[in-house]
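Have a look at this one.
Only one protein chain is missing; all other protein chains are in place.
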Amino acid sequence: MRLRFIVPAFLFVLLGAGFVYALVAIQSGKKDPSAVPSALIGKPAPEFALPAPQGFPAGLSAADLKGKVTILNVFASWCPPCHVEHPLLLDLAKEATNGGFQLVGLNWKDKDEKLAAWFKEAGNPFARIGADPDNRVGIDFGVYGAPETFIIDRDAKIVYRYAGPLTQELLRDEIRPLLAKLKK
Amino acid sequence: MMRRLILVLALIFAALPALAAIAPDEIMSDPALEARARGITKQLRCLVCQNQSIDDSNAPLARDLRLLVRERLKAGDGDDAAIAYVVARYGDFVLLRPPIKATTWLLWFGPAVILLGGVVFLWLRVRRPKVAPAAPAPLDPEEEKKLAALMGESQPKAGP
Partner (left out) sequence: MIPELGHYALVLALLVAAYQSVAPLLAAARGNALVMATAVPAAQSQFILIATAFAALTYCYVTSDFTVANVAANSHTAKPLLYKISGVWGNHEGSLLLWVLILTLFGAAVATFGANLPPALRARVLSVQGMIGAGFLAFMLFTSNPFLRLDPPPTDGRGLNPLLQDPGLAFHPPFLYLGYVGFSMAFSFAVAALIEGRVDAAWARWVRPWTLAAWGFLTVGIALGSWWAYYELGWGGFWFWDPVENASFMPWLVGTALLHSAVVVEKRDALKSWTILLAILTFGLSLIGTFLVRSGVLTSVHAFAVDPERGIFILALLLLAIGGSLTLYAWRAPALRSSGAGLFKPISREGAMVLNNLLLSVAAATVFLGTLYPLFLDIVGGGKISVGAPYFNSTFVPLMVPLLAAVAIGPMLAWKRGDLPGVLSRLYVAFAAAVFAALLGLWIADWRRALAALGLGLGAWVVAGSVVEWAGRIQLFRVPLGDSARRAFGLPRSFYGMSIAHAALGIVVLGITASSAWQTEVIKVVRPDEWLPVAGYSLRLRDVREVHGPNYVAQQARVDVVRGATPSGEVKPIVVLEPEKRRYPVEGNSTTEAAIHTTFLADLYVVLGDPDANGGWVVRAYYNPLVPWIWGGAIVMFFGGLVSLSDRRHRVGAPKRSASSVPAAAA
């Protein structure tokens, strides 16, 4: 058999193997084709200072991130998945003091009255909330949708970002272990 | 003067190959900066759309990024600096023109390599003399007579 006739079959085998690997990776959840990784992992959190939304006590700034392990949740009242993950955030808030971390929120492209109305009904899980109606700070964090959740270490370095609503599995498999590691 | 300005504007707009989702309130007053902004936003991907640039997309995030790019240009950033600003926050994924790095050499140089490979392959084939098909076996005298009869000749010709 002349060599050149085998080339197409050989190349196809490589391609096929690639497709099989890709499908398996996607199915097992290891790879999500639509997920966008954060460009800021391992980098310091950006400088910012945001006031609290109307009716809330504490705003959020970069200074608040130093010296503590922080979970920063990007959320908005108009965002349905944020409503879905809200109970999990309330649970997480209860673990905050013992867990050695603080749970803060970035209110993204929202209106103060709408937020106040929602949290009056549903409860406020955040120790601090920064109002970011113009997406200035969101852009600096590389946010492209709500909800997103960042984990920031004591040195104000971003170590983790998840885009999408939190789930029990995510908390169990990724977030709590990471928090335990950072606590040390 | 006015005609020249219009001509310049027309040419600048003519440099834009696709329609846009840009709103009038985003357009900057300085046409040169605006043209640069349009050129840049065509190269940045809208992250919440499928395969559109932020120049083409109606999404709110796209508008935010369009305004951001214009802000950076007004602040005096060059084109590359403005793009780098966005890439620092969103990663290489936001570039519609993939950067040329070690991980994308295959992507960028692949087509040229494939073309070259094809040309070399063809050239080698042309150079190598093709295997000629075996010449038909010579006819024996019986067959030669038959051939001559068929050809209408009185004498059999010499062999092939």
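Order of writing sets the labels: A and B. Residues in every chain begin at 1.
Keep in mind that, in the parts below, a residue touches a chain if its C-beta (ideal position, glycine included) is under 8 Å from a C-beta of that chain, and two chains touch if they have at least 3 such contacts.
Here the structure is a predicted model, which means the values were calculated and not measured.
Enquirer: Under the stated touch rule, tell me which residues of chain A contact the chain that is not displayed.
Expert: 1-2, 5-6, 8-9, 12-13, 16, 18-23, 25-27, 31, 33-37
Enquirer: Which residues does chain B use to touch the chain missing from this display?
Expert: 10-11, 13-14, 16-24, 27, 43, 45, 49-53, 56-58, 91-99, 103-104, 106-108, 110-111, 114-115, 118-119, 122, 126, 130, 132-133
Keep in mind that, in the parts below, only the chains that are shown with their structure count from here on.
Enquirer: Counting in whole Å, what is the centre-to-centre distance of chain A and chain B, each centre being its mean C-alpha position?
Expert: For chain A versus chain B, the centre distance works out to 36 Å.
Enquirer: Report the residues of chain B in contact with chain A in the complex, numbered from low to high.
Expert: Per the stated touch rule, the residues are 47-48, 60-61, 64-65, 68, 87-93, 121.
Enquirer: Under the definition above, what is the set of chain A residues touching chain B in their complex?
Expert: Contact set of chain A toward chain B: 4, 36-40, 109, 134-135, 138-142, 144-145.
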